[in-house]
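With one protein chain removed, the remaining protein chains of the complex are shown where they sit.
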Amino acid sequence: MTPSETPPTYLSRRLRFSSAHRYHHPDLSDEENRQVFGACNNPYGHGHNYELEVTVTGQVDPVTGMVMNLVDLDRILQTEIVKRFDHRFINHEVEGFERTVPTTENLAIAIWRLLEDKLPEHCELHRVRLYEDPDLYVDCYGERR
Amino acid sequence: MTPSETPPTYLSRRLRFSSAHRYHHPDLSDEENRQVFGACNNPYGHGHNYELEVTVTGQVDPVTGMVMNLVDLDRILQTEIVKRFDHRFINHEVEGFERTVPTTENLAIAIWRLLEDKLPEHCELHRVRLYEDPDLYVDCYGERR
Amino acid sequence: MTPSETPPTYLSRRLRFSSAHRYHHPDLSDEENRQVFGACNNPYGHGHNYELEVTVTGQVDPVTGMVMNLVDLDRILQTEIVKRFDHRFINHEVEGFERTVPTTENLAIAIWRLLEDKLPEHCELHRVRLYEDPDLYVDCYGERR
Amino acid sequence: MTPSETPPTYLSRRLRFSSAHRYHHPDLSDEENRQVFGACNNPYGHGHNYELEVTVTGQVDPVTGMVMNLVDLDRILQTEIVKRFDHRFINHEVEGFERTVPTTENLAIAIWRLLEDKLPEHCELHRVRLYEDPDLYVDCYGERR
Amino acid sequence: MTPSETPPTYLSRRLRFSSAHRYHHPDLSDEENRQVFGACNNPYGHGHNYELEVTVTGQVDPVTGMVMNLVDLDRILQTEIVKRFDHRFINHEVEGFERTVPTTENLAIAIWRLLEDKLPEHCELHRVRLYEDPDLYVDCYGERR
Partner (left out) sequence: MTPSETPPTYLSRRLRFSSAHRYHHPDLSDEENRQVFGACNNPYGHGHNYELEVTVTGQVDPVTGMVMNLVDLDRILQTEIVKRFDHRFINHEVEGFERTVPTTENLAIAIWRLLEDKLPEHCELHRVRLYEDPDLYVDCYGERR
């Protein structure tokens, strides 16, 4: 079996981190912030157990049977994502969120950008899916869709 | 950050409704209805806890960080879907199912049609996913796929 | 290893059935029924995917390592519960609910009574847990608690 | 059917709230706080999607078939719990946590105390179960166990 | 309603099987096998509860309201997949895995190939998704993506 004989596959890994955040934009007045963001504008912040699903795609290696070794993928996700976001107050402690509201949309885009050039050459990032809770999630596919 | 600098994102919202239904088509004989639909043809009907996932897509607003305000999306989903289907016997109480069998497929298409022109201009409906139970779901993307 | 050397264990089996029902009691006026039961009083009924967890307890057999053979337990649950409730409109089709409102409480009690004397001699029914949906369930332990 | 003829049942309701918190006790030095609480001592705090399961027990009413009307239970849970904890930073915004570390244990005890005398006379609080995340939860049964 | 009037839909069915496996390739030395596969190279093997999601797509039949009758789909999945993989040690008992490492990627490709020409003419296989556990899954869309 050679690589060209097998269809590409998409490998998805789920992980978790817990963070606090506040929805507030400095260009809006206090009144506007409350109107747009409601309870999420609470100055002390609130928090979530985020669940992140990262999908990488590529040819399956004919010997190992893998798109990418999970040990390597897990190490990248620990270093780039978990260490940065877990047990943090995102507005105060994560670079890039000084003037960007940490909505699920903006977090998914930030995670895409943190990961897109960290994968090995033979595979590529396909999708970042971030759950704020089981009933709300955002997908980012980069610029390709 | 301007909108054109960020990739599009896909925002998915999950909600629930509980309905009764019966699989039966008036153009089939009683015998044919039983053969095609089995236990689902039971004249008294049966029911499900449906779970609906609605995905909208668009550019993230550079100030609010949102594809669409969740408060608005939730209001549309309550008005168009939950009020219409929740705690209803679909065949008897939901318009459009007089001669259409309320399969998961037909329900997903009906929900697509109810929602596709209700979203604000800057975003569009991407997918309707309807779970009849955790082991069976149907996706509808409109005509685009 | 003899039975007396091991602690008792509790074996729980989860299964599903889908039914329609209506909350309505003939001794209440229409107005009272609507007040007490709200949307659940809708005359056409609505439905749920019920999840049932049945727990049996006893000594573990020193040879088979089992409280009770799952094949036997599954057969009892199919015969007594699934055949009776699945794809049924409970008020109209299940004996005993002519004048009993099919609340989750009453369903759990009914299931307890259907199962309590059907188990083999060496084990006993410990608990019936019935989920109407993931956010609402009722436990019945018979008269013992 | 009279009440005395039916076994007691236990009705459990699940709900959610999202909060931020920090593990820190003023009687410990900074060094001790870091040693005992690790990443949870982060001064900016972090957060969770809490899931709460509240169980009430009593006789089933022979007419309504209910231990307690869910509409009433939901109203109590909204007023006493969700309004107090949801979208809050617990250490700063919830009374009683000025000098009490908001561990899952202490939160479960606080919720027990908030609810134990709020139920109607014919039923009683049986258990408070609080999930900090799907892999960690605490049960409190009051003083009775 | 004629088929051309409705958008295509995608029907997904979830099922389960439990298998044992070992990650080991005969072209690698013992040392290389241990390095690449870690604990998964354990000679006795280990196992998983796999969850498989199979998606078929097509036009909804205007009478039955179905892409494909679930009874037929379930029979195909039982015959082709469950009988072959469930309660098996994949390396020793499933044809095609003598020299192919049973990674989730290779299992998803094998399942795609087993199913792609088994569906009725009016619908086609869209996706095979295989979960090794809730935090790891692989998608295969055949050659089309």
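Points to keep in mind about this one:
By written order: A, B, C, D and E. Residues from 1 in each chain.
One rule holds in what follows: contacts are C-beta pairs under 8 Å (C-beta built on N, C-alpha and C of every residue); 3 or more make two chains touch, one makes a residue touch a chain.
It should be emphasised that the depicted structure is a prediction, and the values quoted were computed from it without experimental measurement.
Touched by the hidden chain within the whole complex are the displayed chains C, D, E. Shown as candidates are C:66, C:82 or C:136; the residue that touches the absent chain is C:66. Across C:6, C:35 or C:78, the residue that sits in touch with the chain not pictured is C:6.
Mapped onto chain D, contacts with the missing chain fall at residues 23, 25, 27-28, 36-38, 100-106, 108-109, 112, 134-143, 145. Interface residues of chain E with the unshown chain, by the touch rule above, are 16, 18-21, 39-40, 42, 44-49, 86-89, 92-93, 133. Chain C residues in contact with the hidden partner, per the touch definition given at the top, are 1, 6-15, 55, 60, 63-67, 69-71.
By definition in this document, only the chains that are shown with their structure count from here on.
Set against the C-alpha centre of chain A, every other chain centre is closer than that of C.
Annotation: the A-B interface is duplicated by C-D among the options C-D, B-C or A-D, judged by over half of the residue-numbered contact pairs being identical. Centres computed as Cα averages put chain B at a distance of 34 Å from chain D. With centres defined as mean CA coordinates, chain C is found 42 Å away from chain A.
Touching of two or more other chains is recorded for no residue of chain B. Viewed as a contact network, the protein chains fit none of the simple shapes, being neither a path, a ring, a star nor fully connected.
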